[in-house]
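Let me begin by presenting the structure, written as structure tokens, before commenting on it.
In this view, the complex is presented without one of its protein chains, the others remaining in place.
Chain lettering (A, B and C) follows the sequence in which the chains are written, and residue indices restart at 1 in each chain.
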Amino acid sequence: EAPFVLLGGINVIEDLDFTLSVAAEYVRVCQTLNIPLVFKASFDKANRSSIHSFRGPGMDEGLRILAAVKAEFGVPVITDIHAPEQAAPVAEVADILQLPAFLARQTDLVQAMAETGRVINIKKPQFVSPSQMRNIVEKFVECGNGQLLLCERGSQFGYDNLVVDMLGFGVMKRECNNAPLIFDVTHALQCRDPGGAASGGRRHQVAELGRAGMALGLAGLFLESHPDPSKAKCDGPSALPLELLAPFLAQMKAVDDVVKAQAELIIE
Amino acid sequence: EAPFVLLGGINVIEDLDFTLSVAAEYVRVCQTLNIPLVFKASFDKANRSSIHSFRGPGMDEGLRILAAVKAEFGVPVITDIHAPEQAAPVAEVADILQLPAFLARQTDLVQAMAETGRVINIKKPQFVSPSQMRNIVEKFVECGNGQLLLCERGSQFGYDNLVVDMLGFGVMKRECNNAPLIFDVTHALQCRDPGGAASGGRRHQVAELGRAGMALGLAGLFLESHPDPSKAKCDGPSALPLELLAPFLAQMKAVDDVVKAQAELIIE
Amino acid sequence: EAPFVLLGGINVIEDLDFTLSVAAEYVRVCQTLNIPLVFKASFDKANRSSIHSFRGPGMDEGLRILAAVKAEFGVPVITDIHAPEQAAPVAEVADILQLPAFLARQTDLVQAMAETGRVINIKKPQFVSPSQMRNIVEKFVECGNGQLLLCERGSQFGYDNLVVDMLGFGVMKRECNNAPLIFDVTHALQCRDPGGAASGGRRHQVAELGRAGMALGLAGLFLESHPDPSKAKCDGPSALPLELLAPFLAQMKAVDDVVKAQAELIIE
Partner (left out) sequence: EAPFVLLGGINVIEDLDFTLSVAAEYVRVCQTLNIPLVFKASFDKANRSSIHSFRGPGMDEGLRILAAVKAEFGVPVITDIHAPEQAAPVAEVADILQLPAFLARQTDLVQAMAETGRVINIKKPQFVSPSQMRNIVEKFVECGNGQLLLCERGSQFGYDNLVVDMLGFGVMKRECNNAPLIFDVTHALQCRDPGGAASGGRRHQVAELGRAGMALGLAGLFLESHPDPSKAKCDGPSALPLELLAPFLAQMKAVDDVVKAQAELIIE
């Protein structure tokens, strides 16, 4: 099996300089570690908890910034969309389109994304079981696009908490035609204070959760970092401090390498 | 406290005659039982499990049919929308706009709905805790619309199952400025066979779950019926057989009457 | 269907005078409301969170106090046991033996309790599904005792929280030979502060949760009260203030009366 791909970047595009400087660090670290990189950044956070929350630069400016990243570093990019009419223009820049978890069952959005012919990263909703991912996969296939990545980001576990069911990866793979599996480790760290107005997170545990996921031998890791998570405009509590990107990824790669070298144990 | 209002009707508009004939029965039964009625019907099921599933007549034809219901019976109507651009045209016909659970955190949709000035029925997402509903309420208020109904339809409980937390109603009310509470009893009956391509349901338990909800003294009950649930084009497994509407609502009303007559027990 | 029976009393026996005075109030209120009463009190809290927690007077003194209640008021009593050797001596005094939730699958305890010939109240464990209660029921039946009550006290819902699945009552009844169903409303109010050393509770919501349960038409209600919950030696956060016993039970009875008068709606 091939080593894992990193879908790595930032939560939201804050501005051009910020995005380029973070991308530069991702590119540098991934070259050093020989990890294939797809740079991830969102142009619009369309479902923030509050209307006062920062949403990002919007689609047009966001696509210009993503294009600048591609031009500067020669890496593919991934971004998420929220409405069918965004699919075509975004597909002109983005190499992978991401379907957000809350929207993963919206048929019109699925259809518009499928028709771009781009690879699609489907975020598994927190409320959907691994075996039910098959229905979303089949929708894309019926729309003519079978280039699908399935991305785990945790399941709802009681109120205001997520849990990653490590057995769910295997179920998804089996139910979904052996599709490549991605682990979104940073969103899986989200939690909420019952009365809080923004997502909380457990970024101090990102390495242990990341290693557990990599131990399954996955196709890819999804990761968001920030130079100063305490000042991030969105999801800082779950973000990896960018200065730790190199040692963090080195640990992930070491686990990935060791498990990818192991033969599968077939147990009836 | 006032007796409960019924947000009652059908899952999806199958056609004009079907809709009028079901509405006629709702109107007849609610007049007999003296229950205020808002007729509910969807013109588009935008998140069906499969692309082959029936979606409905679409917005234009759907609004014509809803207008026909209003003209024929003089009842207000409620319907759900899925994109910001639907808010204004739908608000010309619908008296209450419904925000679907999966979309309840999409800011653009919230804003467009708020700006219509219509009453909004917010479906509580299966993945949102009662206290977190406050953030959605505050978004609407910030957008200038505080005429909000909060509608419980069950919380994710493990995989492919929902549970209604009866304690959550009180939490929502306290956290959300005493907003009127609605109980969507039919969607709360949904469940899924792990491998199934469509929602399952537990319609044989609709009366017991409905009575439990009404015992809390709620502002409203949300209900979907069908003349023949086994032939319904969507969510039949959760639908009440229409021929049981009268005895079902009589039971709900009896429970509502008895609890609304009770003084609140104040316990520190 | 018969009106509900109250399995009502105190969490733990604090001393003789305390127990008699609370029992007197239960007897008085239940006579006024015409509610059959079985007085409940525990002689040992065998699984407190801390070793410093109050456990009660122990079996011998506890049975003397329960016998005094029976002698004084002529009511049957129920108490819980924790070891097989307690079954026979306790059965000489108690009319109903209660199997604690955590111990509900301990075969030796089940067997010893079954052999007393007494009625058994099985507390459904927080970790057992309604349909799995059948296995516990079958164990008792295989041991020769089919006089069983099934008592719901909430299911684990994420961490440190319980939820009562109102649909579970019907599942249990159907899977367990139509056994009488009891609702333990006070233990279902338990919750925990993640770092706390004792159970928390939501006693301010006891009336709404109680009414929801009674709306199902159950055989019995299980309730713990205390003259001053803030000073109770165990589970005060979930206890009903004793001074509210009369209005609380009047509300429960009103709901029970109205639903027991309703015909069952048979839905395929």
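In this section, contacts are C-beta pairs under 8 Å (C-beta built on N, C-alpha and C of every residue); 3 or more make two chains touch, one makes a residue touch a chain.
Predicted model only: the values in this text are computed from it and were never measured.
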Subject >> Omitted chain's touching partners, listed by label >> reply: A, B, C
Original post:
Given the contact definition stated above, which residue among C:E72, C:E138, C:E243 or C:E264 touches the chain not shown here?
Top reply: C:E138
**OP:** Pick out which of C:S49, C:Q147 or C:S230 touches the chain that's been left out of the picture.
**Re:** C:S49
**OP:** For chain A, enumerate the residues touching the unshown chain of the complex.
**Re:** 155, 157, 163-167, 169-170, 189, 202-209, 211-217, 240-241, 244, 247-248, 251, 254-255, 258-259, 262-265, 267-268
Original post:
What residues on chain B make contact with the chain left out of this view?
Top reply: 157-159, 161
**OP:** Since one chain isn't shown, list which residues of chain C touch it in the complete complex.
**Re:** 46-52, 55, 82-83, 102-103, 105-108, 110-111, 125-127, 129-132, 134-135, 138-139, 142-143, 155-156, 159-160, 175, 192, 194-195, 197
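FYI, only the chains that are shown with their structure count from here on.
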Subject >> Chain copies touching (chain A, chain B) - same or different residues, decided at half shared >> reply: same
**OP:** Quick one: report the Å distance separating chain B from chain C, using the average Cα coordinate of each chain.
**Re:** 35
Original post:
Where the centres are mean C-alpha positions, what is the separation of chain A from chain B, in Å?
Top reply: 33
Original post:
Of all the residues in chain C, which ones touch at least 2 other chains?
Top reply: 157
